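Below is one structure, written out as structure tokens; the observations come after it.
Left out: one protein chain. Kept in place: all the others.
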Amino acid sequence: MAGSYFGNILRVTTFGESHGAGIGAVLDGFPAGMELTEEDIQVYLDRRKPGRNSISTPRREDDLVEILSGTFEGKTTGTPIALLIRNNNQNSKDYSEIADCFRPGHADYTYECKYGFRDYRGGGRSSARETAARVAAGAVAEKFLKELGVDFCFYTAAIGDVVIDPDRFDPELILKTPTCMPDEEANEEAVRLIEACRKEQDSIGGIVKGVISGVPAGIGDPTMQKLDARLADALMGINACKSVGVGDGMFAAYTRGSENNDAFYTNEEGFISKRTNHAGGILGGIADGSDIILTAAFKPTPSIAQPQETVMLDGTPKALVIHGRHDPTVVPRAVVVCETMCALTILDAMLSNMSARAENVRKFYSTEE
Amino acid sequence: MAGSYFGNILRVTTFGESHGAGIGAVLDGFPAGMELTEEDIQVYLDRRKPGRNSISTPRREDDLVEILSGTFEGKTTGTPIALLIRNNNQNSKDYSEIADCFRPGHADYTYECKYGFRDYRGGGRSSARETAARVAAGAVAEKFLKELGVDFCFYTAAIGDVVIDPDRFDPELILKTPTCMPDEEANEEAVRLIEACRKEQDSIGGIVKGVISGVPAGIGDPTMQKLDARLADALMGINACKSVGVGDGMFAAYTRGSENNDAFYTNEEGFISKRTNHAGGILGGIADGSDIILTAAFKPTPSIAQPQETVMLDGTPKALVIHGRHDPTVVPRAVVVCETMCALTILDAMLSNMSARAENVRKFYSTEE
Amino acid sequence: MAGSYFGNILRVTTFGESHGAGIGAVLDGFPAGMELTEEDIQVYLDRRKPGRNSISTPRREDDLVEILSGTFEGKTTGTPIALLIRNNNQNSKDYSEIADCFRPGHADYTYECKYGFRDYRGGGRSSARETAARVAAGAVAEKFLKELGVDFCFYTAAIGDVVIDPDRFDPELILKTPTCMPDEEANEEAVRLIEACRKEQDSIGGIVKGVISGVPAGIGDPTMQKLDARLADALMGINACKSVGVGDGMFAAYTRGSENNDAFYTNEEGFISKRTNHAGGILGGIADGSDIILTAAFKPTPSIAQPQETVMLDGTPKALVIHGRHDPTVVPRAVVVCETMCALTILDAMLSNMSARAENVRKFYSTEE
Partner (left out) sequence: MAGSYFGNILRVTTFGESHGAGIGAVLDGFPAGMELTEEDIQVYLDRRKPGRNSISTPRREDDLVEILSGTFEGKTTGTPIALLIRNNNQNSKDYSEIADCFRPGHADYTYECKYGFRDYRGGGRSSARETAARVAAGAVAEKFLKELGVDFCFYTAAIGDVVIDPDRFDPELILKTPTCMPDEEANEEAVRLIEACRKEQDSIGGIVKGVISGVPAGIGDPTMQKLDARLADALMGINACKSVGVGDGMFAAYTRGSENNDAFYTNEEGFISKRTNHAGGILGGIADGSDIILTAAFKPTPSIAQPQETVMLDGTPKALVIHGRHDPTVVPRAVVVCETMCALTILDAMLSNMSARAENVRKFYSTEE
């Protein structure tokens, strides 16, 4: 099935494998007239790119993006924005060993079951490299959202059991620490944990948290396309994500209504507001104007250098040792993927919201002369 | 936007409000030739219906379903199956008080922001009553999945901090206990907790867990339509759901790769299998043939009889006391909603999977004469 | 496949068979706040309904529509508008003869091939009765378009070789003549032709023409969702339609560029306009602000009372005589179906157009406070 697209009015389709000619995305439905350069996108890709520091894989991927279409004289034209990232640091020999067996925790076995064979080089399309294409497209959406007053603050909230301390929260650190943690102490502790994992030929999971501010109340759709459901889809679809929460998330299950309900009041500027935000900014699938708060939990990197029990294509047992260069944790690099997937989701919902009221449709077409 | 549909090849569209003429669903893309009667659907609706026992709202909703189209001589015809449930126990007077204010934890405020006004009777379309339409459609999907060897076991895993004990797990109890817990002791404790909440004019959250067995390896799509992402969408879109997990879910974040990876081996019947199932049956967005394991966390019912701080439409403060009949917990009734939404998701993925391999397409069209 | 929906942002899903419980439509994505009553819809259904006059089938179908959802206090709420038309003049005995053979020119054979069996009563879902559901949904769209200044003039342009004379064009006649021709003389001649066909147990085809005025320049999308392509889809999907043309349609093939190009000029009010309209109001898939002109050609009613050669389910030859009450021509009743399908198409395109420019998105969200 045509399963490589995301979104309704704003729709991104990604393509590409880890070791083919390249990966990319086509972003369709983006409004005309926003300024856009390759550099605008590149800064987001650079946040995802490996090899930036000691805790990341030493693989170098330049991940240089080319805008193939959809801009003219530095502005979007309203037509599809095609983005291409050539693959150029492929080392197919690294993966020859896994061609005929199934790596535990990876999609080798399921692709083989679905398609009958697979591009085994670097995991093919199941490689997390595919998420670079999402970041490139989402960067375009996020740029526009910033113009509309929507801001994103996504960061690593935990690596294993090393959790950030809200009292030490410093957003400036997110782009500076190798873990993307906004807490210097937690970052240092997490780096030690990651290094220990690497030495033990092991890996570790963690949690990404995101806060989206400035989304107007009323964004999102009821029932089947609830904003929280679409965000859950956006985040759960990221490689290695195993859980998604909104607001208090799983902890809401343990609370009482009298604690969990967010009281409404009128604030000093005269706007209706909420005393608390257990709901995480979404009520009935629609944004309530307060911060949208999300968490996404990631499993540990499945590629570890310890010998692992597995089988060959024909079912013969095999003790697999995965060589190559792998991050001991996916979490820091997943932060920007989560952020940009949410940007695609939010902008799509904002565009679709423009026709929610007959009065706005009437106004739009009466002022157009 | 057209936000009331779910699914691709198999697509359900729901309609209706709590206090309008009725609610219903149109299920499009369902294969021709499956036996189907209203009774097949009714048994699922009866599991969702309120007033079945002491812990539930005393409201009576008969929720009788009528098949309006799509069957002939007791079998599906391949054309849209329209299902209608008339509303017939409406008591609009109950809701007159909330017409001009916003209930905390409800969608009143966000609907008002989005649409400029709202059907305030019983929450209108934001009422959990809408989920009856999903259950009706999902029941049709689940009936067919059972014929295909796919089984569903969904139940209440926790009410507040009362958690079931796996050692006492008895699936027979799920349809018998008022809490839908498969553990008699936990059920009794949970009933006491719920009764306490009711007396305190409060409510409590909880967790639904689901196990789907028999899904063939290979079902699902990579990248943007991953099976776990679609299941997360299905579950997070249910009223009051705040978190979704697959397999170990959030706990995967705290583990190491060496623990979390599920080793492959060849079992006694000669099939490739896994030693453990931390992944919850999905790898790279595609089913691996083992049980699919899901959790969904629900917040406490927002309608509580305690006085709550809120505001009127114009921002004036108001101390709201919600009258009417409300469940102190949504969890037991949400079980069948989770189950049937997952059935719609899984069947859709199974139908779409039929064209995944060229050899299957060739075989299909060569044997057809 | 889920093939019963039409539209993107504004999406209609129809359901129902000729002789089941009823037919209907769910209209999703319609803006909130437009006044709507059942009577608004009924006037369109009455234009489609049979038995209005001598040239139509004497079957009575009351086709009374019920709004099941999506309105509150006389206004649309932004949630799905479900419309139900109960079947109540069914005479299943009329159709018993055709249960085991294939009527020429009908979908009996193809449904049997696709689904393995079929609801043979009155053609089941392949009955033109399904178009009543489209008319009901399209009536809602057309009501809103009229508020936005878009007007529809659809009529019968030809019955067989009886063609209207543009010099005698009187739009008042469209709703008055039994043929829906806007030309009294042509109408009379066409009535005679239709009566002759009836006597000869035969039927006749014809042409519907439509003019849509007031569509703003800029509506529609380039490449795959061109406005003319979507209109062609809308019209060709109507039962018995065999050809669709835009502007000069097929005749454009015989002309030269110097004749066919419509020169631009600035009119007296200072607006850019066109000297001619061979293009039929659409250039590059996007409305140019002039009238959108469409033609749809319909084949003769396939149900005729003459003996016809056909086969039974098992291939045995059969001389079929179709009894029952059938219109000798489908054209007059198809007029309102064409009109309302185009209304759904145009409104969908207008809603989607609201987010085409970044400046409009910025303005929309900056003025919202």
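Should a chain be cited, it is by its letter among A, B and C, assigned in written order, with residues numbered from 1 in that chain.
Definition applied: contacts are C-beta pairs under 8 Å (C-beta built on N, C-alpha and C of every residue); 3 or more make two chains touch, one makes a residue touch a chain.
Computed from a predicted model, the values in this text were never measured in an experiment.
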Among the chains in view, which touch the chain not shown?
A, B, C
Contact with the hidden chain, among C:122, C:160 or C:210, goes to C:160
Touching the left-out chain: which of C:18, C:87, C:177 or C:355?
C:355
For chain C, residues touching the missing partner are 1, 3-6, 8-9, 12-14, 102, 104-107, 109-111, 113-116, 125-126, 130, 158, 160-161, 197, 202-207, 216-226, 228-237, 239, 241-266, 270-272, 275, 278-280, 282-289, 297-304, 306, 308-311, 315-317, 352-353, 355-357, 359
Positions on chain B where the hidden chain makes contact:
8-9, 29, 31-34, 76, 78-79, 144, 147-149, 216, 222-223, 350-352, 354-362, 364-365, 368
Touching the unshown chain, chain A contributes residues 1-5, 7-11, 13-17, 20-24, 26, 28-29, 32-33, 66-72, 75, 77-82, 84, 114-119, 121, 124-125
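Simple rule for what comes next: only the chains that are shown with their structure count from here on.
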For chain A and chain B, what's the span in angstrom between their mean Cα positions?
25
Taking each chain's centre as the mean of its CA atoms, chain B sits from chain C at a distance in Å of 38
Return the residues of chain A touching two or more other chains; collapse runs of consecutive numbers into ranges.
8-9, 216, 222-223, 352, 355-357, 359
